[in-house]
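Please read through the structure below; I'll follow up with questions.
Taken from a larger complex, these chains appear in their original positions, while the remainder are omitted.
Chain lettering (A and B) follows the sequence in which the chains are written, and residue indices restart at 1 in each chain.
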Amino acid sequence: MTTVKGAGLGRDESIRRIEPGPRMSMAVVHGGTVYLAGQVARNAAGKSVAEQTRDVLAIIDGLLAEAGTDKTRLLSANIWLTDIGTFNEMNGVWDAWVAPGCTPARATVEAKLASPQYRVEIAVIAAR
Amino acid sequence: MTTVKGAGLGRDESIRRIEPGPRMSMAVVHGGTVYLAGQVARNAAGKSVAEQTRDVLAIIDGLLAEAGTDKTRLLSANIWLTDIGTFNEMNGVWDAWVAPGCTPARATVEAKLASPQYRVEIAVIAAR
């Protein structure tokens, strides 16, 4: 985890990076906002969209916790499905996961992902 | 509309959700920033891209108003078209809608959307 002080003009907010890798960080915290990288089903690759969604949302729960927040403070979500025909299957898991009254703004579209093993990717922004 | 106080470390900013549903909220306000869900043409489903874009932008105007802001304070926009060949048709409506001198950062790509009735989806972030 790295923290860099800002050199902004009167905006001296630090940035905290969670699981910073050579290509991307899994999450970045700036001021009161947390940006998560698009998450795929590391542990459920090749499995059903429902299983992959459950895995992705568990990974997101973990990253939000590392950032000092949780799913009740989600602001927005982008969801990509490799087959938009799996929209309902993904939503079945999503709808059971979100906190009632605390749902984020969301957009869901179809897109091919980096590896064919992955059928859903989710990136969220949350408040701390 | 629900308001949840933050438990952040020194970041105690509330979150306000507009039209919060069991799956997503239509807009979420956090600090000075407003995140809108990806909007589709509820009232112009199945119609032309120009008509759908007009409908989407009217819906966005309404949500921005509910959030206490307007299109002069747009920060960024993501636009998805089911057929990138309709780029110019969408832009004709978009260009007439944006406030001169107040245009957001924007990215437009092709993607299949949740329902084949919808040919354009737009998600924006605005300042309050």
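What we mean here is this: contacts are C-beta pairs under 8 Å (C-beta built on N, C-alpha and C of every residue); 3 or more make two chains touch, one makes a residue touch a chain.
Just so it is clear, the model here is predicted, and its values are computed rather than measured.
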item: Entire complex copy count, 2 subunits given; value: 3
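By definition in this document, only the chains that are shown with their structure count from here on.
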item: Computed distance of Cα centres, chain B from chain A, in Å; value: 19
item: Chain A - residues contacting chain B, complex; value: 31-33, 68-69, 72-77, 84, 87, 91, 94-95, 98, 100-111, 125, 127-128
item: Partner chain A, residues of chain B touching it in the complex; value: 2, 4, 6, 8-9, 11, 13, 15, 17, 20-28, 30-31, 33, 35-38, 78, 80, 111-114, 121, 123, 125
